[in-house]
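Beneath this line is the structure, given in structure tokens, with notes to follow.
The complex appears here without one of its protein chains, the remainder shown in place.
Entry: chain A
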Amino acid sequence: MNELPQQLVNGLLLGSMYGLVAIGYTMVYGIVQLINFAHGEIFMTGAFGALTVYAYVLPDGTSMWIALPLMLIGGILVAVLVAVGAERFAYRPLRNAPRLAPLITAIGLSLALQQAVWAWYPDAKSARTFPQIGGGPFHIGNVTIQTGDIFLLIAAPVSMAFLAYFVMRTRTGRGMQATAQDPDTAKLMGVNTDRIIVIAFALGAAFAAVGGVADGLKYGQIDFRMGFILGLKAFTAAVLGGIGNIYGAMIGGVVLGIAETLATAYIADLPGMEKFGTQSWADVWAFVLLILVLLFRPQGLLGERVADRA
């Protein structure tokens, strides 16, 4: 059992990544009831934006301590631009269309973004290497943490705290809550709902970009399809935590990540379960967990308390 702490940390890291991306799904859903399936690709463009800063803007051999903040800014900038552009040109014209129209648009946009990066980004036809932070790994007891993971361990809670502050304490944040509760009334009360929706897309994209940078640092490579599976998992995390609830997104992500890791690590050891315990079955177990949670709590782990949703 001595691998349990390590596996929990593995799961926590994987889950934090899901959580960072899930926030974007949950915020947009909370406000416009749209499942933005292109969000996984926003995550991908964020990672490529950061890579662009490192590979083409900064001089070769820049220290990661200087490069990382600039890469983050670059990644966030690109992701936010793409997301706001998507909102303006793909979703806003369909705001009052039947629910399925923007959903299909989102799927189309997701494919278009993948292909655009594939076609135009230099050498993106196969995976591109992402810069790494030197040093490490760190050992705490028998738990090993990679240098690249430190960023994720810090970035995920900091992002979450910032988001909570923003939504609860600022004027715009309260506007978001109001729009989520009732867009028409919020509009009558003088809330610029169009602006609020753009901000929700932009915030979600910024967190996805942080996730994209974390993904690059963790795995050392990024490719044009990196957002697809991760987006799907993040969406699952958002539903697991209670879609529309920003804290639920983070908690759903962590629960999902840990569930997947533990399923890989331990299910094979149960008598008679050897066949069902390998990593390729981890996703199946993650979805079994999702179904169980939804059976007993259809609103997700934290539920969607309307006052919190934004």
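Basically, a contact is a pair of C-beta atoms (placed from the backbone, for glycine too) under 8 Å apart; a residue touches a chain by one contact, two chains touch by 3 or more; residues count from 1.
Everything that follows uses one rule, which is that contacts and distances are computed from a predicted model.
Between the names "Pyruvate dehydrogenase E1 component subunit beta", "Branched chain amino acid ABC transporter substrate-binding protein", "Sulfoxide reductase catalytic subunit YedY" or "Dihydroxyacetone kinase subunit L", the one given in UniProt for the chain missing from this structure view is "Branched chain amino acid ABC transporter substrate-binding protein".
The chain omitted from view is touched by exactly one of A:14, A:28 or A:83, namely A:14.
Among A:57, A:104 or A:119, only A:119 touches the chain that is left out of the view.
Check A:33, A:63, A:129 or A:170 against the missing chain and you find that the one touching it is A:129. Residues of chain A in contact with the chain left out of this view: 2-3, 6-7, 10-11, 13-14, 89, 93, 116, 118-120, 125-127, 129, 132, 137, 144, 146, 219-221, 223, 225-226, 229, 260-261, 264-265, 278-283.
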